[in-house]
Structures are given as structure tokens and as C-alpha cells.
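Every protein chain except one is present and positioned as in the full complex.
For clarity, chains are labelled A, B and C in written order, and residue numbers in each chain start from 1.
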Amino acid sequence: MTALQSREFSLPVRVYIEDTDAGGIVYYVNYLKYFERARTEYMRSLGYDKPAFPGDDLMFVVSEANVSYQSPARLDESITVTARITNTGAATLTFAQTVLRGATCLVNGQVTLALVNSEDGRPRRLPATLRQKVADS
Amino acid sequence: MTALQSREFSLPVRVYIEDTDAGGIVYYVNYLKYFERARTEYMRSLGYDKPAFPGDDLMFVVSEANVSYQSPARLDESITVTARITNTGAATLTFAQTVLRGATCLVNGQVTLALVNSEDGRPRRLPATLRQKVADS
Amino acid sequence: MTALQSREFSLPVRVYIEDTDAGGIVYYVNYLKYFERARTEYMRSLGYDKPAFPGDDLMFVVSEANVSYQSPARLDESITVTARITNTGAATLTFAQTVLRGATCLVNGQVTLALVNSEDGRPRRLPATLRQKVADS
Partner (left out) sequence: MTALQSREFSLPVRVYIEDTDAGGIVYYVNYLKYFERARTEYMRSLGYDKPAFPGDDLMFVVSEANVSYQSPARLDESITVTARITNTGAATLTFAQTVLRGATCLVNGQVTLALVNSEDGRPRRLPATLRQKVADS
């Protein structure tokens, strides 16, 4: 088994009032929602209609998230959220993610997903087809 | 079957940054979350450990919500949220709800819950025990 | 002053995990976020870059929201959210809104916005240019 990397996937996102807080900027917690939308659409682009459930009894859960905040996004801005797989384990996918205003990085992070059995929560090996799709992307 | 009314149940709520928006006030959508917390704790006070699931295969869903906004709550305020059953149907509970700062009403609304079968979503009669507990409250 | 109506504006929305709840469906509170996204994009289509702040010292606030829930949207669905102005007052805009799966209405509601002075919160007359843009849309 070799570690796989993917291309970088980009998703345009509009900042709505629901995303902001009393500081007038995007509530820092909500960037994690943006990150997930980009991961989800990347998986959908690989052919997964239900990206969080990539097979019978299979479910992705987040096992770790690390986020670094440089500069805030603001109401009504049009921003870009990226997702790129930088590492794979037997049962895990690690994404490098960014939130960009044009070429400026506002937020970056790393999120690791673990594939588990949706019944008992135990780790499950990434299916070969999924690994192949990631490698081809 | 007679329409039942309950006492008014009160829940103290603190406003956190997660609740606010770029206007510096509580995001109006989030008062519906406050309303639900008060309904949930009212049901818990009646002895329901899982208030949204008051019996085998039974689930409450919201069928209607009407909210009127008079004045906003602000970050770090300590407010009170109330819930009172004003009407019951064969399969429904209607709550009158308010958000108060001291004696001042900031938001008021009416929320109707329907009891359904959690498998097929069909309406189910309110159990007699539930009706009794509401009447006694 | 005559009451104005607008065309119906439609916005495609994807359901993400952030939108769902333990019932496996969209958390009913979150349809109000969808409604607001559609209203915001409708206003943006009229030329307002900051739809919630349509002029110096002017701000829209929600004064009333009534929502009726027929059927739930589910994770990963692609739905449509509509917004149409059905009534205008001196300082208010009332929108009829729906959430659709294809031609099936899942949720519908009515939301009234009031234009206020952002400093003192007092009602302000809708600017003639805004009324004209709505009438022309």
C-alpha cells in the first residue's frame, strides 16, 4: 500500500449572514463547514453520490482537524475552498484544505477522515476502488 | 378528547458568539433553536429522557413555526425562553413560546409538533400517558 | 404607493451534513437559512452587493417568519429554493418562499423584512430605486 495524493479540488463559496458572527466576520467554527463542503464535492466528483457513506455499511468520520486562521472572510464575499488528499492510511484519508480570497490564503487546515463500519464504528480498510479513484483524480 | 393546556415552562439561556451574526445580535434563525431547547426541557421535566422520541417508533416533527421578532437579544446576555402548550390535536401539540429579557418580550412564536411513526412518517395519536402528563403539568 | 410583486427567483441548493440532524433529514430550522440565501441572491441579482445593507445607514431585519413543513429534504439532495416578493409596505418587503424537490413542495413560508436605520433601529421608507428595481424584476 502506498500513500496517495490527489489533485486539488476547488469549490466557490458565498458568505451568507448565517456564516457570520458579532465580530462582523465569518464565525471561525464555520470554516470547518466550508472545508467539508469542498471534501464532499470532491468525493462527488469521483462518482460518490453519498460521499459520507461510500459503500454498504461504510461511513467516514472525522478523526482529527487542525485549523490555522490568518485573516477573516467577510459577509457577501465570494471565496474559494480547496481540498486535496495529501496522505492515505489503511483506513484514513488526510486532506489539506484552504480558504482563499483570490490568491490570498485566509485559513488553512488539515482534516483526517477515518472509514468505519457504520454499525459498530470499527475502522475499515479503504476499498481498492476508492483508492484507485483518488489516485486517478 | 379535549384540548389540553400546560403550565408555562422557563429555561434560562446565555447568548454565545455562536448565536450571533454580523449585525451584532442573535441571528434570527437561532431563536428557533432556543425555542426547541425550552420545549425539550419541558418534555424532559415530564419524564421523557428522549423528548423527540416519546415512545417506540414514535417521533415528533415540527409541522409549523410562526415567529414574530420585536427586539434583538445581544451577545453575553442572559435571557429566558418559555414554552407552554396552548392546544393539542389528535396527533399534534401546539406551543406558545417567548424569548424574554427580564419582563420584556423580544421574540414570540407558535410551534406545532406532529407525532409520527418514525418508520413511515404517518401521524400517530398522542399516547394517553403523554396527554395526562401534559394535563398534570 | 402601490404594493409591488416580483418575479420568482430560484436558487439551487445542495444539502450537506451541516444541514442535517439526528433524524437523518434537514434540521427544520435550517430551511430558514436556505430561504435567506435565496432572498439574498435575488437582491444581489437586482444589483445590491450587500443585500442586507441596501444603502447608507440602512439595514434589513426580519420582523416575521411563518413556515409550514410538508416533507423533509435529505442529505446529498439537490433542491431548489425560491423567493418572490408578494407584498410591500412603506418600510417592509414580504417574500413567499418555497423549498422544492423537482416540482414537489417540501417547505413553504412567508418572511417579512423591515428596513431600519442601522444606528437606531427605526423603520425607514423603502428607497424609490429599490421599489423600482423590485417592480422591474
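In this section, a contact is a pair of C-beta atoms (placed from the backbone, for glycine too) under 8 Å apart; a residue touches a chain by one contact, two chains touch by 3 or more.
Nothing here was measured: the structure is a model prediction, and the numbers come from that model.
Student: With the missing chain put back, one of C:T20, C:T94 or C:N108 would touch it. Which one?
Tutor: C:T20
Student: Pick from B:A52, B:L93, B:L106 or B:L130: which residue touches the chain that isn't shown?
Tutor: B:A52
Student: Please identify which residue in B:K33, B:R101 or B:R131 touches the non-displayed chain.
Tutor: Of the listed residues, the one touching the omitted chain is B:K33.
Student: Touching the absent chain: which residues on subunit B qualify?
Tutor: Within subunit B, the residues touching the omitted chain are 14, 16-18, 33, 36-37, 40-41, 44, 49-52, 75-76.
Student: For subunit C, which residues touch the unseen chain?
Tutor: Output for subunit C: 17-18, 20-25, 27, 29, 75.
Student: Going by the touch rule given at the top, which residues of subunit A touch the chain that is not shown?
Tutor: Residue positions of subunit A that touch the missing chain: 22-23, 28-30, 32-33, 36, 52, 59, 61-69, 72.
Simple rule for what comes next: only the chains that are shown with their structure count from here on.
Student: In graph terms, nodes being chains and edges touches, is this line, ring, star, complete or other?
Tutor: complete
Student: Just give me the whole-number Å value for how far the CA centre of subunit B lies from that of subunit C.
Tutor: That pair's centroid distance is 24 Å.
Student: Cα centroid separation between subunit A and subunit C, in whole Å?
Tutor: That gives a centre separation of 29 Å.
Student: Round to the nearest whole Å and give the separation of the Cα centres of subunit A and subunit B.
Tutor: Chain centroid spacing, subunit A to subunit B, equals 34 Å.
Student: Please list all residues of subunit A that touch 2 or more other chains.
Tutor: Touching at least two other chains: 17-18, 75.
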